[in-house]
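The other protein chains are all here in position, but one chain of the complex has been omitted.
The first chain written gets the first letter, and so on, giving A and B; residue counts start at 1 in each chain.
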Amino acid sequence: MADVTTPEVLDEREFTIAARSQSRTIMKRFLRHRPAMISLVVLVLLTLFVFLFPLVWKWPFTTRDKTALSQKPSWNHPFGTDGLGKDGLGRVMRGTQRSLEIAIITAILATVVGVTLGAIAGYFRGFVDALIMRFTDLVLTLPLLVVVAVVSVGNPDAPWYTIPFLLGIFGWTYLARIVRAEFMSLREKEFVEAARAVGAKDRRIIFRHILPNLAGPIIVSATLTIAGAILTETALSFLGLGVRAPDVSLGFLIQEGLSAFNTRPWLFWFPAVAIVVVCLTVNFIGDGLRDAFDPKQNRIKA
Amino acid sequence: MKLLEVSGLNVRFPTEDGVVHAVRDVSFSVDRGEVLGIVGESGSGKSVTSMAVMSLLPRSTLIDGSILYDGRELIGLPRKKQTSYRGSEIGMIFQDPMTSLNPVYSIGWQLAEAVRAHDDVGRKPAWQRAVDLLELVGIPQAKDRAESYPHEFSGGMRQRVMIAMAMANNPQVLIADEPTTALDVTVQAQILETLKEIQDRTNIAIILITHDLGVVAGMADRVMVMYAGSAVENANVDDLYYRPRMPYTIGLLGAIPGEQSDGQPLQQIKGTTPSLIKMKPGCPFSTRCPLVIDRCRAETPVLEPVETPDHLVACHRRDEVGQIDVRSLFAPEVVS
Partner (left out) sequence: MIRFAIRRLLVALPLLFASSILTFILVTNIGVPKAIEDAMAKPNVQQAQIDSLKRQFGTDKPPVERYVTWVTDFVKGDWGTNQNSVEIRPLMWERIQVTLRLLIAASIFSVVLGALVGIIGAIRQYTAFDYTMTFLAFLFFSIPTAVLAGFLKEFGAIKLNPWLRDPSMSIPVLLVLLAFGTLCGFLLMRNRYRYERERPLSKVLLGAAAGLGVAVAVAAVFALVWGGNTYRVRNPKNLIPTVGQTTPGFEGNFSERMQDYFWHMLLPTVSLVLVGFAGYSRYMRASMLDVLSSDYVRTARAKGISEGRVTVRHAVRNALIPLVTVVALDFGVLLSGAIITETIYGWAGMGRFFSEALTAKDPRSLLAFVMVTAISVVLFNLIADIVYAQLDPRIRLG
């Protein structure tokens, strides 16, 4: 007689075929969501472009072309140049790179922290929950922008990745709340009792049973965090506190562009459009994912 | 003529994946003082049928056939007219009392709203009627409880409130869609008692929809069995229980655990219900029926009388079913 609690045996008893076909249904639904699909394609193409094209493009983002100061867009400089002769296209590409990097790191960090804290709070309840909740409240009393701004001023020479670090450290509250709420309701369900009855330990229950149910909200929230991070970084850079020269981010470029708007509008428009496109596509993808995991539509054709 | 007569009811939902033919050619009737039980599995179309009678289905639904209430045709009426029937002539209660009441309004308020929807009375008299209704369904201290909110009530009490709400305007027909499924067994009995009392008092017609054959046995005068959107057997309650003539019905009855099944493997009907979108021709039960013959797969059976004129069965072999021990043909559960 095999040992009842080996992982293979547990697998058989705990999971059914239904779980596997569900992910296929979700994928199918996601692929049907047209705005999300278009956005995905656009975003992927854009990302590939901004990371790969600079390798072959002749104007690195710091080079000053002294022969072309404040030029309108031309074949030589498709996005124009700024007052120091730096190429617009090169800078926008670099800026997009940076912004994307910052956003993704933020999202990963915030998701990890948020899910962990939310799971612990929701699963163990009681004192642990109260402690974590009070901690969350505390973090929430200080607005994200203010905190990051203050830290930024105090450490002007900090490398660029401190920004996403801070954003992630302070931006996990939304996800934590959701995860906690879900954990609190799911842990009461029968399948948790069943798993416990078969001998599964807490850690296994959390990771193998409850957490997969939250894949939906977590993924959706991570996507939205990406968009939010880009916007926050823009705001920071606008106040002069985000990515600093000589490095660029889209927010930095917009700030430069805004002050020169009257005379050199191209310095504003290209980064602005870039940001909006990135955020829009990310948001649509997030919406598509949300619909795929939890469809509330009843689309009936006439 | 009976109070409610439904003939040839067809309900189709156009969806992204195709047209779902949820109710196929269903006919039944119920009269004052009668209880009609509609029995079937999930997806058999029993709830959709009742929603069609109440005109609660979405606008895009395709409904045809005839629903005659007191001689008046309900299908095809303008929306406003349909709304006027709902609640005042035909009332309905639903399955889950925990979520069927609006949590932000007191139950007195919600009852009074039901009253004032069809009767032009002032706030105070409506409230008084609300309190009276609560007393009618057996809620103690009705006057005080009327000001409470739904979350302060137990499941059984909430279901009673639902009954009170459905009866608020003295309808002639009450449709109860799985009223006891979400409740404990003891509470179930109480609710059914309450329904019986109300019928004794007001002589309304009751349509009781359930998947629980035990409930139907105690309450119904007639029973209609539905499968995959069609009515497959329609008989008075004695005939159905003692002389079922549709293999599906027999399978259902056999699946009820009783004393004799103590220690025995449980009987089941192997297989699953067919999809309602791309229906193959022939009898919908043919894929699971132990009595199936070629004709079943080719030709769709129609409800026709067997043995007595008021016992209708949709099965090609209806005349033979009485002679065969169908029950033993349903394989018991195999445990490896």
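The rule we apply is simple: a residue touches a chain if its C-beta (ideal position, glycine included) is under 8 Å from a C-beta of that chain, and two chains touch if they have at least 3 such contacts.
These numbers were taken from a predicted model, which means no experiment stands behind them.
**Q** Return the single residue from B:Tyr85, B:Phe153, B:Phe285 or B:Phe330 that touches the missing chain.
**A** B:Tyr85
**Q** Touching the absent chain in the whole complex: find that residue among A:Leu40, A:Ile163 or A:Ala227.
**A** A:Ala227
**Q** Identify the residue among B:Ile67, B:Ala146 or B:Met162 that touches the chain left out of the display.
**A** Within the whole complex, the residue contacting the unshown chain is B:Met162.
**Q** Touching the hidden chain in the complete assembly: which of A:Thr67, A:Thr141 or A:Thr263 does that?
**A** For the chain that is not drawn, the touching residue is A:Thr141.
**Q** Even though one chain is hidden, which residues of chain A still touch it in the full complex?
**A** 134, 137-138, 140-147, 149-151, 153-154, 227, 230-232, 234-235, 238-239, 241, 251, 254-255, 258, 261-262, 268, 272, 275-276, 278-280, 282-284, 287, 296-302
**Q** May I ask you to list the residues on chain B that touch the chain which is not drawn?
**A** Touching the chain left out of view, chain B contributes residues 14, 54, 56, 58-60, 79, 83-88, 91-92, 94, 96, 99-104, 106, 113-114, 117-118, 149, 151-152, 162, 165-166, 168-169.
Note that in this section only the chains that are shown with their structure count from here on.
**Q** Please report how many Å separate the Cα centroid of chain A from that of chain B, as a whole number.
**A** 49
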